[in-house]
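Of the protein chains in this complex, all but one are displayed in their positions.
Right after this comes subunit A.
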């Protein structure tokens, strides 16, 4: 079990390599280190638990090592290496999700500073397409799992509801790529969305009552229309570090 490690695993902050050639060299130099990492047996172990295939795990491990410069653990800064991520309007939320204990399935709450390969895989497994035909119940379970992951991304303070503040923050982030945006617009949209949730989920409310926020059940209800179990999937098959240099 590679749970959260202390900082002593890392002696230094990994220098950010600017070019691919340097990176390739370091990769080669560190070949031994890679092999001294998780063994085939460990891989098999992880594969059984997360449902990834061995090949996928090997690929993801390569990627993991590339991200953290062959350290044992991954920290927030490492994600800066992914150039395309800097264009992503919700990058902060995505990175946050990797360090959120709720997503590790341990019934723990809170944030961690760095994660090991297994946590990395656990988070990735939320995006894994099912590799066999699922029964009705399994599909539902999978759906709930994915929904919970999304819900956790929105519910930053873990109080069980997505409050108006959190919702506004989300919409602001989504619209953050737009330069000419009035401050109010994002708020208006979030308000309208919140009102819509309240209207469709809560049937009756006294005027003096206050709508606390979207609960998980309501969240499930409003996302009924999106077939998450089929949409929220990423193929991990051809994960390839060598294509990185052209990914500018």
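Keep in mind that, in the parts below, a residue touches a chain if its C-beta (ideal position, glycine included) is under 8 Å from a C-beta of that chain, and two chains touch if they have at least 3 such contacts; residues count from 1.
Simple rule for what comes next: contacts and distances are computed from a predicted model.
Engineer: Missing chain's UniProt protein name, "S-type anion channel SLAH1", "Vacuolar ATPase assembly protein VMA22", "Sodium/hydrogen exchanger" or "Pyruvate dehydrogenase E1 component subunit beta"?
Structural biologist: So, among "S-type anion channel SLAH1", "Vacuolar ATPase assembly protein VMA22", "Sodium/hydrogen exchanger" or "Pyruvate dehydrogenase E1 component subunit beta", the name matching the hidden chain's UniProt entry is "Sodium/hydrogen exchanger".
Engineer: Looking at A:54, A:106 or A:202, which residue reaches the missing chain?
Structural biologist: A:202
Engineer: Under the stated touch rule, tell me which residues of subunit A contact the chain that is not displayed.
Structural biologist: Given the touch definition above, subunit A has residues 59-60, 63, 66-67, 79, 82, 84-85, 87-91, 93-94, 124, 127, 129, 133, 150, 153, 164, 170-171, 174-175, 177-182, 184-185, 188-189, 191-200, 202-211, 222-223, 225-226, 228, 230-241, 243-244, 247 touching the missing chain.
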